[in-house]
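So that we are looking at the same thing, I have put the structure below in structure tokens.
Every protein chain except one is present and positioned as in the full complex.
Let's turn to chain A:
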Amino acid sequence: MTRSRTAYLLVAPGLLWLLVFFVAPVVQLASVSLQSPFPGYPGYYYRDVNVGNYVVALTQFAPQLGRSLLYAAIATVLCLALAFPLAYTMVFKAPRWRGLIMVLVVAPFFTSFLLRTIAWRQILADEGPLASSLRALHLLPGGHLTETAAAVVAGLTYNFLPFMVLPLYASLERVDPTLLEAGADLYGSPWQTFQRVTAPLALPGVMAGTLLTFIPAAGDYVNAELLGSEHGTKMVGNVIDAQFFRVIGGYPIAAALSFTLMAIILALVVVQVRRFGTEHLT
């Protein structure tokens, strides 16, 4: 009795917070997403069950939705490809450099997300050393790095890399190095040992890192805004932004888009957790 009361007291502040700042706004958002514009009064709406907003969201803005998922997926894969060797090295190969690498991974957080992304514009600028050298080597067919899909994905990868490194590091660090020795002792070549022992044991970290990277990346709009072009690289976040702030009467569409994105991500997460589910996590 006392125990359960204590438990309630402990969760109450958190629940209250979520209720006020998450559940209530979500309900509000849901209701906005179904509103219809008030005829004759642009920018005014009335409560309705207008599924048409969702039809618009899914048809008119399908390219942006698809692009968001694609960019986020590519960025997640790239993050994994970069973060795994890094975390692996930190844990097993160069433990003495752990601290330094960790600082390097976390240090960007000390500057604003926005500033860092703007800095990428300089790095990728047409006159910058990177773009010029690539042009000189004829590796840049379009002539530009900025305002390309590659730039957006690069920005996403850069900005979300720490969210992949940290959980991977945490899960690899829990792997007993003796298990890797046992793998080698039991005739596993380094690659086989990695495949059969290290990777499965790091799976919880891969799962966490993938979710922490993919979900915010899919909803991101800063990278596409600052590094992408006006056409062909916009993500769903940019559309929502535009509908909310720049299109008169765009509120219901923006809300419908937000909800659609949420639903898609939720579905993907459920599929992933089912597939690599709890069995591998224990």
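Here is the rule we go by: a contact is a pair of C-beta atoms (placed from the backbone, for glycine too) under 8 Å apart; a residue touches a chain by one contact, two chains touch by 3 or more; residues count from 1.
Please note the rule applied: contacts and distances are computed from a predicted model.
Enquirer: If you look up the hidden chain in UniProt, what protein name do you find among "CheW-like domain-containing protein", "tRNA N6-adenosine threonylcarbamoyltransferase", "Polyamine-transporting ATPase" or "TrkH family potassium uptake protein"?
Expert: In UniProt, the chain that is not shown appears as "Polyamine-transporting ATPase".
Enquirer: Determine which one of A:Leu186, A:Val247 or A:Val273 touches the chain that has been left out.
Expert: Residue touching the chain left out of view: A:Leu186.
Enquirer: Can you name the residues of chain A that touch the chain not displayed here?
Expert: Chain A touches the missing chain through residues 176, 178-179, 181-190, 192-193, 196-197, 200-201, 280.
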